[in-house]
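Submitted below is the structure of interest, expressed as structure tokens.
With one protein chain removed, the remaining protein chains of the complex are shown where they sit.
Labels A and B are assigned to the chains in the order they are written; within every chain, residues are numbered from 1.
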Amino acid sequence: MGSFLRRYAQPYLFIAPAAVVMLLVVLYPFIYNFIIAFSNMSLYHLRNPEFVGLQHFRTIFTEPEIVSVFAKTVIWTVVNVAAHLFLGVGLAILLNQEVKGRGIFRALLILPWAMPQYITALTWRGMFNYQYGAVNLMLRALHLPAVPWQANEYWALAAPIIANIWLGFPFMMIIALGGLQSIPKELYEAAEIDGAGWWFRLRKITLPLLKPVLVPATVLGTIWTFNNLNVIWLVSHYGEPADKTHILVTYVYKAAFHYYRYGYAAAFSVVIFILLLSFVVYFLKATGEKGAAG
Amino acid sequence: MTMKKLLSVISGVFAAFLFLSILAGCGGGGQKGPARIVLWEIMDPEERVILDEFLDAYNASHADVEVSRTNFAPEQLRTQFLTAAMGGGGPDLVFGPADNAGPFSIASVVHPVDEIFPGDYLARFIPLAFDTLAGHIWTLPAQVGNHLCLISNSDIVKTPPATFEEMIRIASDFTADTNGDGSIDRYGLVFESKEPFWLVPFLGSFGGWVMDAEHNPTLDTPAMVKTLRFVSDLRNRYGIMPRECDYQLSDTMFKEGKAAMTINGHWSWRGYDDAGIPIILSSIPKNEKTGLWAVPMISSRGYSVNVNIEGEQLERVKELLKYLVSPEIQVAYATKLSVIPSIREAFDDPAVKKLDRIAASWEQYQRGKRMPVVPEMRAIWDAMRPAFQNVLNGEATPEDAARAMQKDAVRKIREMKG
Partner (left out) sequence: MAGVHLKGIVKRYGKGDPVLKGIDLDVEESEFMVLVGPSGCGKSTILRVVSGLEEIDSGEIRIGERVVNDAPPRERDIAMVFQNYALYPHLKVYDNIAFGLRVRKTPKEEIDTLVREAAELLNLGSMLDKLPKELSGGERQRVALGRAIVRKPKAFLFDEPLSNLDAKLRVQMRAEISALHQRLKITTLYVTHDQVEAMTMGERITVLESGEIQQTDVPMGLYERPANRFVGTFIGSPPMNILDARLDGGRLAVGECIFSAGVPDELRNRADSRGFLLGIRPEHLEVHDRPEGLRATIDLIEPMGGESNIYLSTGAGRVVATMPGIAVRKRSDEVFLRFDPAAAHFFDSRSGVRLGEGSVPGRSG
């Protein structure tokens, strides 16, 4: 013990302040959330919450909207992440080639990412206006029918998805670009000499070698998208129409900060946490990335 | 001592110092210097300009206090103040809409105004300014109003309509496709048709209201059905309103002179002035079928005092509060921003009396009805909003929508209280 202290006291002392802050701002709220998930804390029981056991969890799973909200969450996440990956990797491959004006393209494509989400989301909301929004104006110019982006249940989900795809692909692009640049060009040359065409090289070299960077980026992207409150909340104007445009987090957010249903929202957050945790564990196992990225 | 030992001692001391400074940072500063008074507010930018002038003057004349303010979005202020005050902290004062009283009173995070100010002081305010909940006043009003009026572009509308019929006729005359591209680019009437707040004046004109005296929702009523049909007709039958007409669109169209009339509150007038639109204010017209005027919701905005403030600090805060609602400041707000004063001296001030806009707004105010300040209102809004929109989009009949509103509101209120 004495020798342990002598040996490690100094590094631990250095870590201590950060560790304390982490405990305070991460661990404490996390545990507190679990505790109030089992209480009836709400505006009416703010100072005197009582233990209500699994009541909130029963409510959550019998909520009439739960299936539809969950389905929309899955659609939201899968479509977004898939589009981010497809666009991000595709554009990264294009940008990784020797093209004239590559720097300008690169800067332009990163732009959506450089703008505050809040502003982007509100701008997109304006662009989705039925009568005067840019999107419908373009559709009309192309002699296509205008789309009720904010009135129809399904289009109202499509609108924030489009906005979020626009917002999110640069991240994947940057990650993929970094991954691409770490692939030695000799691999492509060797394959070219072996007679491999563009498509073969993409499938057999580029994609497998991007996997180590794309797997964690996809996991992160999935969690972020799954939990992305801002975009869908703002573009759909808090879930319009008729609270049909909700994913799990916006649903919880509304319960917590609109109706002050703290206990219920905490319980819902626990459910979301368990969902995401299972996803991450499953995904990492399925892709065989046990920390072996190299 | 070896070099290495010395280094480890120094680094240990350094780490401990960092640690302590973090703990100290959590505890709040010392008590020296002028007493600080913190104000959280949700004012519009123009209102903040005026506020800052007066706060600077106050700070200059009071060496022992230093007032600072922070701006919040309404929802953020509500939530964050609740959390902070529950934890025993938070700002000394908050400025917000009267309906903050609901959550704040239930959570007991603010002092009842009638307990910290004597009755003769409160008697200086106009009686219509106060909201009472659970037998107490929770907000000291700094302005009354916050209600909707009819705003007409006087280049287009010579005399504002007095009845719905007239309003529809004037609007129809102006609605047109001026460039002949097949889509209408000029509308007679624009207003935020996504928020039920704009539905309420019409509801009142059919004799309905949102809740009863026990705060139970009263949405599934013949009055509501007629109201929904009427507003839906404005767009779908008379065609005098654009589709998906939200706040942004109404505001833009009216500012560009592409709309004859709009329905909006005092916060919007300056924007129209700046856009060069000559406006006339009038009451939202009378429903010729029922003989009732439209009934916009009225409310006041004002200051609440954090329940954690006591003793000397409370006295300092009260003094500041009296200053903030003083006739001098209210006259400034009234003359510059056309808001109706809450304190009688300012209301009767000749500089205010002579303002046409205040007069028109006051007339509308008197035809309005107080917005309930109970938290149930929030559930009612949220229940009304989607059903209202469904009617406008033709996805629900007024009858179904009224039923859905009621059912949803009842459920939401039950869940909130659960």
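Keep in mind that, in the parts below, contacts are C-beta pairs under 8 Å (C-beta built on N, C-alpha and C of every residue); 3 or more make two chains touch, one makes a residue touch a chain.
Predicted, not measured: the structure shown is a model, and the values here were computed from it.
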item: Contacts of the hidden chain among displayed chains; value: A
item: Residue of A:V20, A:A191 or A:V215 in touch with the missing chain, whole complex considered; value: A:A191
item: Touch with the omitted chain, as defined above, among A:R7, A:K204 or A:K285; value: A:K204
item: Where the missing chain touches subunit A, by residue; value: 184, 186-187, 189-197, 200, 204-205, 208-209, 211, 294
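Everything that follows uses one rule, which is that only the chains that are shown with their structure count from here on.
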item: Subunit A contact footprint on subunit B (complex, rising order); value: 8, 11-12, 15-16, 18-19, 22, 75, 79, 82, 86, 103, 106-108, 183, 194, 242-246, 248-249, 252, 375, 378-379, 382, 385-387, 389-390, 392-393, 395, 412, 415-418
item: Subunit A to subunit B touching residues, read off their complex; value: 9-10, 13-14, 16-17, 20-21, 40, 42-44, 46-47, 126, 129-132, 140, 148, 150-152, 237, 240-244, 257-261, 264
